[in-house]
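Our next item is chain A:
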Amino acid sequence: PAPWANAAEAPIKVGIATDLTGPIAYAGNADANVAKMVIKEINAGGGLLGRPLELYIEDTASNESVAVGNVRKLIQRDKVDMVLGGITSSMRNAIKDPIVARGKTLYIYPQLYEGKECTPYLFCTGPTPAQQCDEFIPWLIKNGGKKFALPSANYVWPHTLNVYARKVIEANGGEVVFEEYYPLDQVDFSATVNRIISNKVDVVFNTVIPPGVGPFFKQLYEAGFLKNGGRLACVYYDENTLNINQAAEIEGLASCLDYFKVLTKENPFDAKIQAAYEKDFPGNFLFAAGSAATGTYRGLKLWEAAVKEAGKVDRESVAAALDHAKIAEGPGGPAEMVPGKRHCKMKMYTAVAKGGNYEIVGRSNGLVDPKEC
Partner candidate 1 sequence: MGAVKRAIPAEIGGEADVVMDSGGTARRASARKVLPIVEGVVLVAALLAPLLLQDYLTVFATRVIILALFALSFDLVWGYAGIMSFGQALFFGSAGYGVALLARDLDITNIFLVLPAGTIIGLTFALLLGGFLLLGRHPSSVIFVSLGTLTGSYAADRLARGWYYLGGQNGIPSIAPMSLGTYEFTEGPAFYYLVLGILVVVYLLCRFLVRSQFGLALAGLRENEQRIAFFGYKAQHLKAIIFTIGGGVAGLAGSLYAFHEGFVWPNMVGVVVSTQVVLYVLFGGSGTLIGAVIGAVIVEGVSFWLSDNYRDIWPIILGLLLLLVILFRPLGLISFVLGERERVGSFGARAKESVKENRDAP
Partner candidate 2 sequence: MLLEAAGITKIFGKLTALDGAALTVGANEFHGLIGPNGSGKSTLMKCIAGAEVPTQGKVSFVNTDITAFTPTERARAGMSLKFQITSVLPSLTLYDNILLALQAQSSLVDLVFSRTRGALHDQVMTMLTQFRLANRAFEAAAALSHGQQQWLEIAMALAGKPKLLLLDEPTGGMSLEERRVTGELLQPIKQHCSLVIVEHDLDFIRDICDRLTVLDQGRVLASGTVSEIQANKAVQEIYLRRA
Partner candidate 3 sequence: MPEFLDIRHLDAGYGRSQVLFDVTLGIPWRGGVAVLGRNGAGKTTLMKTIVGELPAWKGEVAFDGRDISRRATQERVRAGIGYVPQEHSVFARLSVRDNLAVGSLASKKADAVDQVLTIFPKLGQRLDQPAGTLSGGERKMLAIGRAMLGDPKLLLLDEPTEGVWIGVIEEITERLIELAKSIAVIIVEQHLDLALRVADYAYVLDRGRVALQGEAGEVRGNPELMRYLAP
């Protein structure tokens, strides 16, 4: 029996809608796990406003139509006080209306994404293009070269990200040799690889996603791109994605995220959450930045801070408090919402793959601005 100060009051209901089944279930399950962990922790510390938290998890199944039905369950049946979830942008687009507009509920989106989501009551706690490019691209130019190729999957995130990345590349004296888009499930990249090799590209700034990315990197490797000193860069690459290729095929790949597992060595708080997570969920689903796990953690903690400040859970008050909420400790360091922007400032790290693990090679000075809305 938990020592509730205010046990008579009903629990606060937290809704999680994420991909528990389908192609990105590994990410969704990790997010759900993180939510369980955080809720457990808050409840163990006496709950929120003296009330316990109750977790409602629904599957979005990587299928927007299933997702909308299940999210309605959260809103209309369970009447949750807040929904956190969605991994892909299209999923966010599908469920934001039922949550925010029709459901009059607060929505937190935890994944790194292309930005430009400025809907009221919708808060984003993952990195934006600015956060992932501003420090990373200059580093790439210095540690790779000036000639960039932007091979990309054909959907909104790469398109938007590339617009921003190109600006930064050109501002720093680099050059985009080609920018090309592929169907999401393309698995043969011989034409692309040929173009990269024959144009003597220095940096492949990749936004091709699985399943294409594995064969793509392999073909690049076999064509001698790495051997000739080329540099791979990919801003969603975390610990999960490392396993797609043999270590040699992605040696030296650089990524820029808000958290890498190696940080546990230098950062006690990261070590603490990482250990707590692994204790509760020893399975396959890693606590990793690319799959929104860190965004989920940060989002829940920021929301907790906001509820504490507001002293109640109705949408208006919490949104008002969340607008400027801060946490002193989170994955990768502190985080704070940028007032009026509904996006989150956080620390960013640049890491390079070495023999199947990451090494941190760069860190931002303080918190990086999301530059959104």
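Simple rule for what comes next: a residue touches a chain if its C-beta (ideal position, glycine included) is under 8 Å from a C-beta of that chain, and two chains touch if they have at least 3 such contacts; residues count from 1.
Keep in mind how these were chosen: all candidates are chains of the complex that A comes from, given by their letters.
Fair warning: this is a prediction, and the values are worked out from it, not measured in the lab.
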item	value
Touch assignment for chain A within the complex, options 1, 2 or 3	1
Residues of chain A defined as touching candidate 1 within the complex	20-21, 29, 57-59, 61, 63-66, 68-70, 72-73, 75-77, 88-90, 93-94, 96-98, 101-102, 154-157, 159, 181, 183-184
